[in-house]
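All protein chains but one are shown at their positions in the complex.
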Amino acid sequence: MSLLALENVDFAYRPGQPVLSGVSLSVAPGGHLGIVGESGSGKTTVLRLLLGLAAPQGGRVLSDGRPLDIRSRAALRAHRRLVQPVFQDPYTALDPRMSVRRILTEPLQALSLPGDPAAEVSRVLAAVDLPPDSAGRRPKDFSGGQRQRIAIARALIARPRVLLADEPVSALDLSTRVRIIDLLAGLSRETTLVLVSHDLAVVAALCPHLLVLERGRIVEAGATRQILDAPSHPYTQRLLASLPRLPR
Amino acid sequence: MRRLTFRLGLVLLGLAFAVALTTLVWTPWPVEDMSGGRLAGPSWAHWAGTDRLGRDSLSQVMIGARIALMVGLGATLVGGLIGTVAGVLAGFAQRGLDDALAAALDILIAFPTLLLAMLVVAASETASLGTAILAIGLAMSAIIARLVRVVSKRVLAQDYVTAARCCGAGWLRIVLTHVLPNIAPTLLVALALQFGLAVIAEASLSYLGLGAPPPNASWGQLLQQAQATVYTAPLGVLVPGGALVLLVLAINFVADGLRDLLDDSAEVRE
Partner (left out) sequence: MTLLQVQGLSVQARGRALVEDVDLTLAPGERLGLVGESGSGKSLTALAVLGLLPPGLTASGRVLLDGRPVIGQPDRALVPLRGAVAAMVFQDPRMALDPLMRLGDQLAVPLRRRAAREGRSMSRQDLRAAQVAALERVAIAEPARILDAWPHQVSGGQRQRVAIAMALACGPRLLIADEPTTALDVSTQAEVMALLDRLVRDEGLALLFISHDLPVVAGIADRVTVMARGRVVEEGPTAQVFHAPAQPYTQGLIAAARRLDAALGPGE
């Protein structure tokens, strides 16, 4: 059974200008999914729907197998515990006026989760390889890569089963990027990853399943390896041909 | 230089508060005492001379400081409170409601404070400290609300707010934990500047007789009374006028210093 799914979803911010048309996808436990698209593809909207920040006008969102009604507090609460986000820009993802401890415990309070906050903070800091004394400091004391680790720690504290990452490394330097990818790869043993990105290399490094969005429609979906080796849709072919590669 | 003006502002402002508090228990002369002789010049008994009715000018100016600060602070409190609540609400509001609120604010801002004050006085049928505070506060609230609306929208667009929403934070929690702390520096500086403007507005209102009624010797009232004798007894204008300028200057110095201070503590993105 799927953890998270979209069933034939339509979405428009303005009538007559569809952003998504007939999009279906399904995320099984451990079936890490990469959603790739360029600007205007609708990938950000897919993300908002999967996070329960917006509801589709047609079709439905399934959360742990049940249709998600974002007007129901109980359903949303269950959904929040299922899915947690990681965003692109590590500089706007953390409230500059909060200590790391408060940033990390916010989900515990907001979701009124049981457990010892101090122990949970230590657990997630260790999970993202940050020293325990980070908790007392503020975001400005950390580099971009470290901030992204804090953002990942915040997502982990509610023990979600799905980690929904929106371009999690594209704002980072190359060497930091590889380290965060390693971190996400390590986490993906216990948590299912859904990765939204324009960067095929990052998706290929983390997700065995791939879905290509173009102007609000899914043009190709399947095993990442297979799509990379033999793209069937012209758009995917063009995207792959556009990728800059290193000299061999 | 900035540090110097900030300190000077703090000292002057502190002095004004000290004087205002002192008048609650002591003034050189009782305000109703008319034994000083009409329009007397400075003397040991009356350092700043006396007014047309023979009252001690220094005592009146001191009481004026109390009124200026009371109305200024009161109006800033009223304006800050109403403005922040309205601004945050508008910041959260969806497109239609937000447009309506923004238009309402623009209309309110277009009303001159004096006109608003006359309307408030007309509605309450008497002019008093309360009406002055309410009128100036209302006018200020629109300006504050407009600012708060913009800066809270900026905070609400940050990923950390989306992250908070994604972990189940309700809007009240988001306002209290994210929006208010992050708009606080901007809001504080704006309120400080508005405090200075409120002191001037109070003087204007009482100059026109729309402020606190006698014997509350507001600076505006003193200026109005001394206007007729400005050539023969210029001190009657200079003393309350000077006090008004100094107080507003002090407040502005403090506001500017506050801005620098809060800017330095704000996060610098490399």
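Should a chain be cited, it is by its letter among A and B, assigned in written order, with residues numbered from 1 in that chain.
As a convention for this text, a residue touches a chain if its C-beta (ideal position, glycine included) is under 8 Å from a C-beta of that chain, and two chains touch if they have at least 3 such contacts.
For clarity, every value in this text was computed on a predicted model and none was experimentally measured.
Novice: Using the touch definition from the header, name the shown chains in contact with the chain that isn't displayed.
Specialist: A
Novice: Write the list of chain A residues that the hidden chain touches.
Specialist: 38-39, 144, 173-175, 177-178, 181, 198-202, 204-205, 225, 228-229, 238-239, 241-248
Simple rule for what comes next: only the chains that are shown with their structure count from here on.
Novice: Determine the centre-to-centre distance between chain A and chain B, using the mean Cα coordinates as centres, and give it in whole Å.
Specialist: So the centroids are 48 Å from each other.
Novice: In the complex, go through chain B and note every residue touching chain A.
Specialist: It is residues 158-160, 162-170, 173, 177-178, 181-182, 266-269 of chain B that touch chain A.
Novice: Report the residues of chain A in contact with chain B in the complex, numbered from low to high.
Specialist: 51-53, 76-77, 80, 83-85, 87-89, 91-98, 103, 106-107, 110-111, 139-140, 151, 154-155, 158
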